[in-house]
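A single protein chain has been removed from this complex, and every other one stays in its place.
Letters A, B and C name the chains as they come in the text, with residue numbers starting at 1 for each one.
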Amino acid sequence: MKEAGEVGRLLAGRGAILVCGGLGGIMEAASRGMKSEGGLTVGILPHDHKDRANVYIDVPIATGLGTARNTIIARTADAVIAIGGEYGTLSEIAFALQMGKPVVGIKTWDIRGVVQVENAEAAVQKSFQLLNAGTWSSDRQD
Amino acid sequence: MKEAGEVGRLLAGRGAILVCGGLGGIMEAASRGMKSEGGLTVGILPHDHKDRANVYIDVPIATGLGTARNTIIARTADAVIAIGGEYGTLSEIAFALQMGKPVVGIKTWDIRGVVQVENAEAAVQKSFQLLNAGTWSSDRQD
Amino acid sequence: MKEAGEVGRLLAGRGAILVCGGLGGIMEAASRGMKSEGGLTVGILPHDHKDRANVYIDVPIATGLGTARNTIIARTADAVIAIGGEYGTLSEIAFALQMGKPVVGIKTWDIRGVVQVENAEAAVQKSFQLLNAGTWSSDRQD
Partner (left out) sequence: MKEAGEVGRLLAGRGAILVCGGLGGIMEAASRGMKSEGGLTVGILPHDHKDRANVYIDVPIATGLGTARNTIIARTADAVIAIGGEYGTLSEIAFALQMGKPVVGIKTWDIRGVVQVENAEAAVQKSFQLLNAGTWSSDRQD
């Protein structure tokens, strides 16, 4: 939670847009951090309606797709910072790595391809470093 | 086209967010109008990647769903203004009406439930009037 | 309803697979007709779980996409027979026409591109005739 808020604050400081699932917990903590520094927050919701978004979401997207919306989060983000997380987070990690996008993790799933770091500052720094270095591989559907 | 740009300008003047398909033609004209007045534009793209968005899109969402993304546009918008349009527009009209959302049309499909108007000014005014009056019906899946 | 059951029976007689939304009403009537002649039925459900399918569905697909599953019905079918119908049916018609697929209608939406017929027999005959004649246009996403 603490790290999520800090990730939000640091991303805002760098002028990034936060794309997340738009609900509570880690998503809300990161969104709140983002707004505290005046950043823009996008919530890709599983629901049919926007009113389920947390109060820190500027642009709620009502996908109505349930957890299939995780693929849209992975497709829309330039890089993924995974914090803790259950199986939903695991699916986002899988999709982002499948698309060849940088995935940085803080206390999250230990999956080949995830760059594990200790805290928010390292996560944000590493994400931008990977993006700037970045050659992305093409999508695959296998 | 002319009406689309004017719709964008008028929506920006009222502090609305423009949600559209993010591509060219009517979508681009509306987005350009929106940006000319400093509004915020969201493009719900059919593609896997954001780089297909028109240059006036602030928040591109890479759905990767193809035309199924039309349902997300209808779910995310509070009201729909349909301008001209082919079958893709017809699917958006259908989804919005199914959800009980206001749909205002300028030279578009003549479908029961669409409020037809003559120009951009009438479209924006009518949309807000319907939203303010608004009791929305619940979603159906038939 | 009567026409839907007859469409199912006639399609089964021609060895076709029935692809529908898998729920009640017209969908159930067509599925029941199909099964009465030993045909195969596929239900593309809006729900997360298969247990919402009508009892005549052999292959339930739990999309969890809500009404966005209508696009999958249109993509999966070779031709569409629309019977009556509300806005959900209209969205399926729109998607099928967008993909250049034959759409035959019985007492349904009067949309440019839909071939209107009087009854089940004419609908099935016309569908196969159009498929056999068929040059399909390519998909569009506008």
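Heads up, the rule we're going with is that a residue touches a chain if its C-beta (ideal position, glycine included) is under 8 Å from a C-beta of that chain, and two chains touch if they have at least 3 such contacts.
As the structure is a computational prediction, the values presented were derived from the model and not from experiment.
Trainee: Out of all the chains shown, which come into contact with the hidden one?
Mentor: So, spelled out: the chain left out of view touches A, B, C.
Trainee: Take the complete complex as the reference. Which residues in chain B touch the chain that isn't displayed?
Mentor: Its contact residues with the unshown chain are 48, 64-68.
Trainee: Going by the touch rule given at the top, which residues of chain A touch the chain that is not shown?
Mentor: 21, 23, 25, 46, 65-68, 70-72, 86-88, 90-91, 93-95, 97-98, 109, 111, 113, 139-142
Trainee: Can you name the residues of chain C that touch the chain not displayed here?
Mentor: Where chain C meets the chain not shown: residues 17, 40, 42, 44, 48-50, 59-65, 71-72, 75-76, 99, 139.
What we mean here is this: only the chains that are shown with their structure count from here on.
Trainee: Which interface, named by its two chains, has the most contact pairs?
Mentor: By contact count, the leading interface is B-C.
Trainee: I'd like to verify one number: the distance from the centre of chain A to the centre of chain B, where each centre is the average of its C-alpha atoms, in whole angstrom.
Mentor: About 27 Å, centre to centre.
Trainee: Could you please state the distance in Å, as a whole number, between where the Cα atoms of chain A are centred and where those of chain C are centred?
Mentor: Once rounded, the distance between the two centres reads 38 Å.
Trainee: Hey, what residues on chain B touch two or more of the other chains?
Mentor: Residues 65, 71-72, 139 of chain B each touch two or more of the other chains.
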